[in-house]
Each structure stands twice: as C-alpha cells, then as structure tokens.
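In this view, the complex is presented without one of its protein chains, the others remaining in place.
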Amino acid sequence: MSYNLLKGKKGIIFGALDEKSMAWRTALRCHEEGAQLVLTNAPVALRMGEINKLAELVKAPVIGADVVNMDDLKKLFEESLKHFGGKIDFILHSVGMSLNVRKGKHYTELDYGFNQKTMDISALSLHRVLRTAWDLDALNEWSSVVALTYIAAQRVFPDYSEMADAKALLESITRSFGYHYALKNKTRINTVSQSPTRTTAGSGVKGFDGFITYAEKMSPLGNATADQCADFCAAMFSDLTRMVTMQNLFHDGGFSNTGVSQAVIEQMERGNI
Amino acid sequence: MSYNLLKGKKGIIFGALDEKSMAWRTALRCHEEGAQLVLTNAPVALRMGEINKLAELVKAPVIGADVVNMDDLKKLFEESLKHFGGKIDFILHSVGMSLNVRKGKHYTELDYGFNQKTMDISALSLHRVLRTAWDLDALNEWSSVVALTYIAAQRVFPDYSEMADAKALLESITRSFGYHYALKNKTRINTVSQSPTRTTAGSGVKGFDGFITYAEKMSPLGNATADQCADFCAAMFSDLTRMVTMQNLFHDGGFSNTGVSQAVIEQMERGNI
Amino acid sequence: MSYNLLKGKKGIIFGALDEKSMAWRTALRCHEEGAQLVLTNAPVALRMGEINKLAELVKAPVIGADVVNMDDLKKLFEESLKHFGGKIDFILHSVGMSLNVRKGKHYTELDYGFNQKTMDISALSLHRVLRTAWDLDALNEWSSVVALTYIAAQRVFPDYSEMADAKALLESITRSFGYHYALKNKTRINTVSQSPTRTTAGSGVKGFDGFITYAEKMSPLGNATADQCADFCAAMFSDLTRMVTMQNLFHDGGFSNTGVSQAVIEQMERGNI
Partner (left out) sequence: MSYNLLKGKKGIIFGALDEKSMAWRTALRCHEEGAQLVLTNAPVALRMGEINKLAELVKAPVIGADVVNMDDLKKLFEESLKHFGGKIDFILHSVGMSLNVRKGKHYTELDYGFNQKTMDISALSLHRVLRTAWDLDALNEWSSVVALTYIAAQRVFPDYSEMADAKALLESITRSFGYHYALKNKTRINTVSQSPTRTTAGSGVKGFDGFITYAEKMSPLGNATADQCADFCAAMFSDLTRMVTMQNLFHDGGFSNTGVSQAVIEQMERGNI
C-alpha cells in the first residue's frame, strides 16, 4: 500500500547490508512512497554485492563511502546532489559496528583502540554526515534525518556492551546537531529506538536469541519488525512530522515503558520449578 | 494535500470547541485524509454552537457527552458504532479544564473540590473513555488513541498550576491502559505533548502571552501550530505508527530537549540593561 | 552507628504501621541520628496499637490525623509546633492505599469512587500536608520533605494497577509544590523511589512475591531494604543534600537503569525447558 507520502522527496540511505537490514526495508518503503534514493554503505559492505539487488528494486545508484572519511562523505553528497538535480530531503543513518563485541571482549576488558573505532563509526559518523551536508548546504528546508538507536543508551543490557555507550553518544549528537540545524535550515534530526531485530548485524551479539525472546515477552505489542520500522521512518521523513526534533522515539511495541509483563513473570515462575 | 492516509478509518474526536482548537484542526485533517468521524464535546460546549460548522465541513454527526458520565459515554460509543456500521479505529482525547486556574487560585491555595473535578475531567476521563470502549469491544485491532498533553507534566511552569498534575496523571493512565489494551486488542495509546498554542482554552491561563513567547524563543523550530499538531495526530492514527505505544511524544519544535537557546540568553541580557 | 546527622532537627513521620514499615525504620534511624520526632497515622491504623511501641522507642508523641482531613492536619501541625517548641525541619510522607487493589478490581474495571479515594489518600494528601504547613508557616528554612514512591509511576507493573497513577500524581505534586516552597522557604521536596519491600502494605498486592523476586534478580545490587531506605531518607533530611529538590531519586539497587540482567535471562531460559 502506498500513500505517495514521499512523492518528490530525495533521500540518502546509509547501511543497507542485506534484505533483513532495517535500512534495506526502509529503502523499499520510501521507494514505494514515491521517494528517489541514493544508497550508500562502506566499501567493504558493498563488496558483498547484495546491495545491487536493492539498487535495482528501488532504481537508485549505489555510492560507496566510509563514514569516517570526510573525503568519501563529501564525494557522496556531491554526487547525490548531482544525481538528484537538487537538494536532499531525508537521510537514514543505520550504521553501527563494534569490534569489541564481535571479538567477545567483555565490557570490563575493552580494547581502547577498538572502542575508539566503535565510537567513530557508530556515533561520530552522524556528526560527520551532518557536517558534510552543512558545509555543502545540501539539505532542503524542512528536511528530516533519522538515526537508528537502541534502548541500551538508557538502560544496561550487559551483552550490548560498548555499543550502549556508542548509542548514548549518537543520541547526544542528534540533540546537539539538531539544535543548530533547526535554526539554520528547519531541518529536524531524531533517533528511532527500535526493538531488537534479527538482522545480520544484530545476530553478532552474544546471547541475542535469549534476549530477543525476552523483549518479545516484555513488549505488550511484541517486538517491532524491520518492516514496521520502515513504516515509521517513512512517517518521520514525511511532512506530517515537521515539528518533532531532537527526540529519541521508541518504536518498540511498548517495551520501554513496561516495568514487567505478566508473560515475563510467568516464564520466570516456570524457571523456579 | 491529502495522502488518503486514513481512508476507511473511523474515528471519534473529543474536544473541538472552535476553529482554533487542536481537536478542530485534527478533525479537518483526518477528514482530508479520508477518515469518517464522530464529533463529541460536553453539552455546555455544544451549546456554543460552533461545532456545527465543523460537523458540516467534515460531514460528521455531533454526539454530546459529558466525559465524566459513564452513561453518556456508553451512549456515545453505541451511537458511533451504529453510525459507522463498524468498530472504531482512532480516538483523539483533547479534554482539559481547571476551575482553580480559571478562578486564579494559586497552586498553594487550591480548592480541593475544584481539584477533584480537574482530575476527573482532564485525566480520569481518558480512563472512562477507554473503559467504555473496552466494555463494548468498540475498537478495531491496531486502533490508535492519542491524548493531548503538555510538558508541565515533567517540569514546572508555575502558571499551569494543577493542570500539570492532571497531565501527569493523564500520561500515567495512558501507559497503564496502553499495556492492557495492547495485549487485548493491539490498540496503541499515546500522548502528544504539544507546544503551547493560542487556543481559546489555552488563553485562559494567566501569563500565557509571556509564556508563549518564551516557548517560541526556546524552541529551535519555533512553537508547533495547531495545524502541525493535526498533521502529527494523523500520522499517529495511520498504519505507519503501529508499534509506538505507551509513549509521550514531544511535538514541540525541540523545546523539550533545549536547555537554553541563544535567543533566550540574548533577550535576558537585554533585560539586564 | 550514629553520626548525629540530624542533631537538633525536628521531624514528622507519616505512615509507620508496624516494624516492617519503611516509615517505622526511618523513624528509628532519624532518632538514632539525633532528631526529635512526632509520629502520625490515620486513626484506623493507630487502633492497631503497634505504633505505641515505636513511640516509646523514639520518645515521640503519636498524633492521629486523617491525611484527607484538613482539620486533622491543622491540629497535627499545631500540636507538633507546640511539642517541638519550634518549627519543623523534615517530613516523611509514606502513605498509600488502594481499595481497588485490595478488592482485586482489575485496572480496566476500576471503581471510580474507590479510585478517587486512592488519589486523595495516596497523592493529594501530600498537597494537603504541604499546604497546611505553608499556611501555618510551620517549616524551617532549608527544611526537607520526602515522599516514598515506586517506579510504576514511570513504567507499567500490571498488578500495581491504579497505584501507579497515584504515584505519578504524587511525583507531579512533589515538583509543583517543590517549586513554590523553594522560593518561599528554601524547603526542598523530593520523592524516593524505593525497591519493592515486603512490608505489610506491600504484601496486599497480588503477585507480589513473584514480582519481588523479579526485582531482586533484575537489580545489580539486589533490592534495597527498608533499613537502607531509612538510611537514605536520613541523608535526604540532613544538611548535606540541601540543593536537591523536585527530584525523583531511585533507591533501588540499580533496577531502574537495568534493561535486563544476566540473572533474569538465565531464569527465563530455564523456564523454556
């Protein structure tokens, strides 16, 4: 079902790895809603080749860019402006990576070199993207930026480890840059705090299965899917949400405001036997 | 501009007083988006007669109901179900009243009888509405309820007085009932925390003008208008936001996450001279 | 161990029912720290007679007062001022009661008459107490008021039912009155959000045992005891915390900022077998 909600709008989607990715589903949804797109990801992710399938489906060019490389980002925005023949209306930032998590380093034993990379790729990258757009005056008035985040930025989920800190930093950058971009350009910047989702990226986290079940039982509506996240992002990119900015929006089936659910209590009682 | 976002959906709008009301603007917007509506307000508000203009514009019946009267609410829902020939997809709760504020009673000198009325009309009314719908099984799966609120529920704005407490109670009811209604029916219930708006209701608050200017200067995007609030409510009633529940959503141009703005600091410095 | 932290200070303790009560433990602790006390509770609670044991231990008079009766409260404060021969330095509000919870009424089937009583006794009572003190000018400069609350004010714990709404209201009153009392008198007003505790009052809540175990496993430091709560209240009444006001302070072993603990995940996995 399409509403033409994004007709005439132009957007850049960061982070579509494969068809389970939230960025992938969001690209599809935005295309359905009438948007023109540019897809981008890190060169190493592009080499996996999956993104070309998506590019075909949404009729979008793929422009590689390392999000910690300012030259790459400049090239990405310049080529996008040229491709669109105009400024950009929305950006999805769905980027995160932790070598410490991947390599099973415990939070109390972080490799600080890896940690710096995690912060740079998963959080500072948003600053770099916004600053590149700012310098090139690449965003239209009333444009909308969404970065995907997770509730570990507010509460501890032990296995999420340093990614929690990266998401807290990402959410702070969203507020800080959101203030300045609102004044300059009426641009709004928000994070969407999504339910845990069985994406290829997510499945690297230790204990992810036990955890996703817990979240499902704790959320009165269940976990939000990647397609539902895509729907919500489309709404956030549309003109219907122009005055929402500098917010962290929980898209999580009610998880964040549920202290405990009946289903969790019952499951725990079974565990007592 | 219409996207047919609410095509086929049926909704009840509480609290359209006159054309400045957020409920009024939301009714217009939902109508544009293809929804069928029932309008309701307290008998005393209906006697002002303005609502009939709106009824004509959105082709909706007006059914009077006192929100603290369970018989009235039952009748409202029964007649709505009959009128629609089916269940209800969305509800806007835009209801609030404080005799203590109207009569200029200071927060430290509340009349407790008035206070009880304030809580009943402005907060418990949401429980009464939801419970009536629950008992009649009047809501469709994936239906959406929005109640309008204000950031005074989180932080003190002295002149807002006991209405702050009423809004805190309203937001808690939203979470509490949201949990149960999600499990029963996939219904989602949220509050939208809107910028101060020059409505007829809002203008009753002492010091409202000074305050609205402050909010305008403090919000990087400026204050959200009633029409922008209507846009956002339409998005919240649509199928794009199904997994957002039990949340308080700030629709305020960034006010809530701005500690201080350059504009406020400058204005205060001028006040020093 | 005593530090003489409250030497020379005079306080009123509301809500000491029996020796498990947080108010009881706090009275003992404040007495140890050198404070003079007045104990108060509802006439019906006094008839149980336990409080006289406490009165003897802490050498304090017991003055009955129904917290919803302004005459009772006036008498309580007048007699306290007389007993102390001076103004009051601190107040503990540990008062809550829900007939709907006691009688097993589900949240979706509240008796609204009971509900009004719950709000009046559990939340508005704080306003009534503060307002009585205000009118009699009964509090010293830099005095400190603590009301006990629970995290259900922020997140849903289904069995806690309407008490969640009452606590949300209580916390809002704390902020609202806290603003005015700070300006008038440098008085600070805060809520302490305590772990679930096996008190006589708490044990009336359905499913309380399953729930307290869950909280214990979810809190990295375990649940805070009533004695530990008493310690914390003593710190809040002391001169060391003068600039903390209008806050909700979690005294909960880390529960509030833990998304999930390893212990909960493991228990749930056992429940799968």
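Per-chain residue numbering starts at 1, and chain names A, B and C are given in the order in which the chains are listed.
The rule we apply is simple: contacts are C-beta pairs under 8 Å (C-beta built on N, C-alpha and C of every residue); 3 or more make two chains touch, one makes a residue touch a chain.
Every value quoted in this text rests on a predicted model; they were computed, and no experiment measured them.
Undergrad: Write down which of B:Asn52, B:Thr200 or B:Thr213 is the residue touching the left-out chain.
TA: Touches the omitted chain: B:Thr213.
Undergrad: Could you tell which one of C:Leu76, C:Leu92, C:Ala224 or C:Val264 touches the chain left off the display?
TA: Here the residue in touch with the unshown chain is C:Ala224.
Undergrad: Can you tell me which of A:Ile173, A:Ala215 or A:Met268 touches the chain that was removed from the display?
TA: A:Ile173
Undergrad: With the missing chain put back, which residues of chain B would touch it? List them for me.
TA: The list for chain B reads 151-152, 154-158, 207, 210-211, 213-214, 217, 256-262, 264-265, 267-272.
Undergrad: What does the interface between chain A and the hidden chain look like in terms of residue numbers?
TA: Residues of chain A in touch with the missing chain: 107-110, 112, 115-116, 119-120, 124, 127-128, 130-131, 134, 153, 155-156, 158, 161-162, 164-165, 167-169, 171-173, 175-180, 246.
Undergrad: What is the set of chain C residues that contact the non-displayed chain in the whole complex?
TA: 1, 3-5, 175, 178-180, 182-183, 186, 188, 195, 220-221, 224, 228-229, 231-232, 234-235, 238-247, 249-254, 256-258, 261-262
Please note the rule applied: only the chains that are shown with their structure count from here on.
Undergrad: Any idea how many Å lie between the Cα centroids of chain B and chain C?
TA: 32
Undergrad: Averaging only over C-alpha atoms, locate the centres of chain A and chain C and give their separation in whole Å.
TA: Distance between chain centres, rounded to whole Å: 42 Å.
Undergrad: So which bits of chain A are touching at least two other chains?
TA: Only 256-258, 261-262 qualify.
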